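Then we have chain A:
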Amino acid sequence: MDPELIKDCVHCGFCLPTCPTYVLWGEEMDSPRGRIHLMAQYNEGAEMTPEMAGHFDACLGCMACVTACPSGVQYDKLIEHTRPVVEREHARTPRDRAVRALVFALFPYPRRLRLIKPFTRLNRRLAPFLDRVHPTLGALAELTPPRSRSRPLPPLVRARGPLRARVGLLTGCVQGAFFPDVNRATARVLALEGCDVVIPPGQGCCGALSLHSGYDAHRFARRTIETFEKAGVDTVVVNAAGCGSSMKDYADVLADDPGWQRRAECLKVRDLAEFLVELGPVAVRHPLPVTVAYHDACHLAHAQGVRSQPRELLDQIPELKVREIAESAICCGSAGTYNLFQPQPARELGERKAGRVEDTGADLLVSANPGCTMQITAAMRRMGRPVMPVAHTAQVLDASLRGLGAVR
Partner candidate 1 sequence: MLGHTGVMIRDGGPLDAVGGVTPRWVAQPESVEEIAVVMGACADGGLAVTPAGGRTKLGWAAPPERVDVLLDLSSMHDVLEHVAGDLVVRVQAGIPVTRLAEVLAKAGQALALDVPFPDATIGGTLAAPSPGPRAFRYGNARDLLIGVTVVLADGTIARAGGKVVKNVAGYDLGKLFTGSYGTLGVIAEATFRLHPIPADRRWLSFECEGWEDAGDLLRSQLEPSAVEIDHPAEGLSTVAALFEGPAAEQRALAARELFEGGDVHTEAPAWWGQPPGSPLHSLRCRVAPSVPDGISVRGSLATGVYLASGSTDLDAWRSALPDHARLVGLSGDLTGDRWGPIPSLPLMRRVKERFDPERRMSPGRLAGGL
Partner candidate 2 sequence: MTVFDRLDALFPPDRVITDPVRLRTYECDGLTYHRATPMVVVLPETTEEIAAVVRVCAEFGVPFVARGSGTGLSGGALPRSDGVLIVTSRMRRILSIDLDQRRAVVEPGVTNLAITEAVRDRGYYYAPDPSSQQICSIGGNVAENSGGAHCLKYGFTVNHVLALEIVTPEGEIIEISEDDFGYDLLGAFVGSEGTLGIATKITVRLMRAPESVTTLLAAFQTIEAGGQAVSAIIGAGIMPAAIEMMDALAIEAAEAAVACGYPAAAGAVLIVELDGPSSEVEAQLAEVIAICVGTGSFEQRVAASADERAKIWKGRKSAFAAVGRISPAYIVQDGVVPRTSLGEVLAGIDALQDEFGIRVANVFHAGDGNLHPLVLFDDTAPGEGERAEIVSGRILDLCILHGGSITGEHGVGVDKARYMPRMFTDDDLDTMQLLRCAFDPGGRSNPGKVFPTPRLCGEVPRVHKGSPGEIF
């Protein structure tokens, strides 16, 4: 926990209203300002007590505070440096350890995730039982989306029309396993905008889940860099916000190895919306008469600063209306593995967000992160509300570009 980074904080409190746990509990030590204060206490010799560890664990890592901070405090770096300390010095209960092991053995491995998919319907029925065994298991069961058909993507999708760019597509673990349609839509949109899309088979986890939880992400990072170097692409396009943000951080993750750090710096990573706006539209947008609520995924809006681009893309679609969601800066509670390890606050945040989404009166919820979508729909189900249809920005664009007249 770098004292120089801690010193940047002037204790002004501007981060407080954007912090999901502060919004829930109104406690100083569960705010970014309070957590930075705890880090300073640790540096001064305070012990990593279960209380202190609990406040760091409770941080969603949504980075809304980074956006809000007028002094440029790098809370993202601070919390990422803190998490391994917590893992090292804080003794978790055996039950917690076992469940963490399970999650980290499962999620970063697309193939293993695909294996559990057939059981998802069963999972949901088992949720109350699993919840009693361990809240994380209950949350896991509750979140898993219904099964969808998955067909493997081809290793290369050719550009339609004149070639404008050659890009790689990261398929992601959760995205790939549970939302394969999103990847197909992404590939089609890129192709229709004139890109050759390279989809390296056998690509693994980018390391986001580990990185955001204080686990070692080096191996995942190096493998992903290698994969896309071999693919020979100009840009790696990522459609999952969490993955994009961690890939953009590779140079920092691999800072202890100058060779790898250089390779990381050479890898150009762009979020899909960011990339499309930079590229500029050429494909014809067909009308989509639908009102959408656009949800800012934290790892897109706060971690990558991508806010205007998805809105710009949606605004380009004739007859489509975009509604803003109140408290858009507040996290929905998904936050990578947060809803697995901190199910109670995650549920409260999910329900809060679901309520704000419903208030928009939109027909469709659009977001750029699979975790958010799972989280918000799970909250709607739990609250006994009609579940609003959801789509990824890519799916909306896909429907417009192909003139389908409706999303899906």
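Note that a residue touches a chain if its C-beta (ideal position, glycine included) is under 8 Å from a C-beta of that chain, and two chains touch if they have at least 3 such contacts; residues count from 1.
Per the selection procedure, all candidates are chains of the complex that A comes from, given by their letters.
As the structure is a computational prediction, the values presented were derived from the model and not from experiment.
Student: Looking at 1 or 2, only one should touch chain A in the complex. Which number is that?
Tutor: 2
Student: In the complex of these two chains, what residues of chain A are touching candidate 2?
Tutor: Listed in rising order, the residues are 8, 10-14, 16-17, 22, 25-29, 34, 37-38, 41, 46, 49, 51-52, 55, 69-72.
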